[in-house]
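Please find one structure pasted underneath; my questions will follow.
Note that one protein chain of the assembly has been removed; the remaining protein chains are unaltered in position.
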Amino acid sequence: MSRIGSRLIGGALALALVTVGGCSSGESVDVDGAATQGGAGGVLTAAIGGEPDQLDPHRTSAYYSFEVLENVYDTLVEPDENLRMQPSLATKWTTSADQLTWTFTLRGGVRFSDGSPLTAEDVKYSYDRIVGEKLNAAYRFAAVKSVAAPDPTTVVVTLSAPTPNLLANLGGFKGVAIVEKSNVESGAIKTKPVGSGPFAVASYTSGDSVKLVRNDNYWNTKPKLDGVTFTFVKDPTVALQNLRGGEAQWTDNLPPQQVPALTDGGELTVQRKPSADYWYLALNQARKPYGDVNVRRAVAFALDPAAITKAAKFGLATVNQTAIPKGSSWYYEYAPYRHDPEQAKALLGQAGVSGLTMDLMVTSEYPETVSAAQVIAAQLKEVGITVKIRTLDFAQWLDEQGRGTFDAFMLGWLGNIDPDEFYYAQHHSGGAFNFQKYRNPAVDRLLDAARTQTDQGARKQAYDQAAKQIVDDASYIYLYNPDVVQGWSKKVTGYQARTDRAIRFRDVALTK
Amino acid sequence: MSAARDSQARRALSALRHDPPAVAGAVVLLALVVVGTAGRWLAPAGVNDVDVDQMLHPPSWAHPFGTDELGRDVLSRVLVAARVSLEVGVVSVGIALLVGAGIGLVAGYYRGWVDNVLMRGMDVLFAFPVLLLAVAIVAVLGPGLLTAMIAIGVVYTPIFARVTRAGVLSVREQVFVRAAVSIGASDLRIIRRHVLPNIAAPLIVQTSLSLAFAILSEAALSFLGLGIQPPAPAWGRMLFDGRGFVTEAWWLGFFPGAAIFLTVLAFNLVGDALRDVLDPRQLTLGEASRSTT
Partner (left out) sequence: MSRFVLRRLLQSAVVLLGVTLVVFLLLQLVPGDPVRVALGTRFDPQTYEALRTRAGLDRPLVAQYFSYVGRAVTGDLGVSFRSGQPVTRIVLERLPATLSLALTAVLIAVLVAFPLGVLAAVRSGSALDHAARVFSQFGVSVPDFWMGIMGILLFAGVLGWLPPSGYVPLTEDPAGWLAHVLLPAATVGLVTASILTRFIRSSVLEVLSADYVRTAEAKGLRTRVVVLRHVLRNALIPVITVVAVQLASLLGGVIVVEVLFAWPGIGRLTYDAVQARDYPVLQGAVLLVAALFLLMNLLVDILYARLDPRITAR
């Protein structure tokens, strides 16, 4: 399985965005001819919650990096606000009858921000780099046999098996961006990447900010903003104060407990949208007694997800006992668990388990896991399970996750849309991220079959069955789908929060 | 010798009694010790009694210090956390005192290359800002209670070594020590009978002041999320966790911070008073170690 080599996605924090799917959306953005009044120029300051680790789109796995890179790079195709793939660098594409050859026609005259032309060779170079160096997004090219550039505006992708999701794989997020060879080879891409997107990186001050300026070579409608400055503001209270004080005009790092009041008040624009992310508790099935399904189900019955959600997200989330959120066309309504300590105790009794001590691993990188863990500990205590919470920094957390030295952990997956991304790597016995060591041959069969199933109805049915089995087996104990919450100043026009958390400033204007 | 010590102690006590700030400090310390040992029973609620329906409630009769972001009783957590602060303070300063005084004693008593090697080693540790060194040690050993104790202990070791060495050097040249040496008394005996009693005063003062800084350092480490890990309550950690809520829940920031302040202040007041009485030559290196940043 090609996925096994792929290490995308900080352990569990996938930024594997998007396939064609029907997440609910906000109003559409007025892209064309949106030369709205007055707003020419200005630099927008966006306060983001942390710092990129580096700016090479093929190598980073940090969401903070992609918040910046979304505005710097282009992909062949890109998701619109309904997460349907639309032309970007490629204007059109054709598929051979056997579904194994895709031919993309590139937009003519596209230039990188340094002025050099972007051609089919650059596309080939980018894809070969991802595959050849086994970079984060390599798993998206699992079925790609070769990429060819017969002429400067034609890219031919040859596949080993039909891949209905190829567009999403090639355009879902900026981890598959088209990069410039000289920029890569000089090593400058880590701090000063050169892309063809609406903005170009002007400077990167570690610990403080990344400054973007308008890319005057941009092929599409030129951005109205002169530039965008991303400042790193870890503390949500400070981010809000920056927004109120005019230090920043946009943030996705609002204090959650204040969001309801902010959404009502008129001073800022705050948007909440359901996301495709989910957070879960995983029990290590390779360790006793968690290999026993009754023990895992007991834990599921002992938990009160509503209380956990309240502690972790202040209600800015939807409780869900399956992975895929309600808005998705892949949603499968199934909720067999309820907060029932008696049932939990009975199940523990059946399993012959008493006086259990559970080592629960959480990370300070995601404080909501630390908060939630304390609620989980309190709830499990009621059924006689003593929880020992270990709060680790993320590097160590990932290391221990990989080595399997835990009884339980809590984390989330971000931005998955296609059910294959939701289930395969996490629950297939050969899945790259199956750290909880779940093994159910029936589920394996369903996931393998659904992966290549071209009939959408049959595919949905297979995934529904798999989802039900995964929930019944409590491979993951799903907790909630958090909301995308972003706020911006009333001076900002033309911005919309997106369910895939892509942050796009190209159509934004600042009024005086 | 022992008579001299008794009179010194009596003098110190009577001087302290007439120093109102020191009395206040001592009273607070006494209260702290009581809370530290009995906090668990004094606390009106369990420290980890999570109740999400009670989150972020302002101070009231039911919760005099309010509730935190998980609906836990802040008063209970502040009371129980006193123990952690005192424990870390006492253990880390204990480490620093034992190791530091040992090094200083050997260096000052034997002089020569031993002195040189040991004190240059202490100079090396002294070359790092206090908190930076503590953070670096935590980075290596991983955050936690034990690590915090070790890190802070290491950081304050050189101070004790220097104070002890200075004391030993001044004692060593005094007539009674030379006399003891001349009659062939063993090193151990001389150190125990003559040197230690005479350097006790600056060490006592240094210990008291260092406790203040150690508690401040532990709070700083916890505030950075590098000290005691949840769910165990610690004052610095409570500020760290409450930081996102202070604008609408001032009690989350105020009470744990005030607890740290009062504790540190109490140790400082008592330490300063002790210094005025016991160590008029100011051998103690108080000021040099004040900065915890």
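Each chain gets a letter, A and B, in the order it is written, and its residues are counted from 1.
Here is the rule we go by: a residue touches a chain if its C-beta (ideal position, glycine included) is under 8 Å from a C-beta of that chain, and two chains touch if they have at least 3 such contacts.
Please read these numbers as outputs of a predicted model, since none were measured by experiment.
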#### Entry: Touch with the omitted chain, as defined above, among B:Gly71, B:Gly167, B:Pro231 or B:Gly257
B:Gly257
### Message
Using the touch definition from the top, which of A:Gln241, A:Gln469 or A:Gln496 touches the missing chain?
### Response
A:Gln241
#### Entry: Which residue of A:Tyr63, A:Tyr218 or A:Phe232 touches the chain not shown here
A:Phe232
### Query
Which listed residue (A:Glu51, A:Glu180 or A:Asp304) would be found touching the missing chain in the intact complex?
A:Glu51
### Query
At which residues does chain B meet the chain that is not included here?
21, 120-121, 123-125, 127-129, 131-133, 135-136, 138-142, 212, 216, 219-220, 223-224, 226, 236, 239, 243, 246-247, 250, 253, 257, 260-261, 264-265, 268-269, 272, 287-288, 290-293
### Task
Could you list which residues of chain A touch the chain missing from the display?
7, 9-11, 51, 53-54, 59, 61, 133-134, 187, 190-191, 205-208, 231-235, 237-238, 241-242, 245, 247, 364-365, 393-399, 401-402
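Everything below uses one rule, namely that only the chains that are shown with their structure count from here on.
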### Task
Quick one: which bits of chain B touch chain A in the complex? Just the residue numbers, please.
48-50, 52, 55-56, 69-70, 142-143, 225, 229-231, 243-248
### Query
If you look only at chain A, which of its residues touch chain B in the complex?
235-237, 241, 255, 257-258, 307, 310-311, 364, 370-371, 373-375, 377-378, 389-393, 396
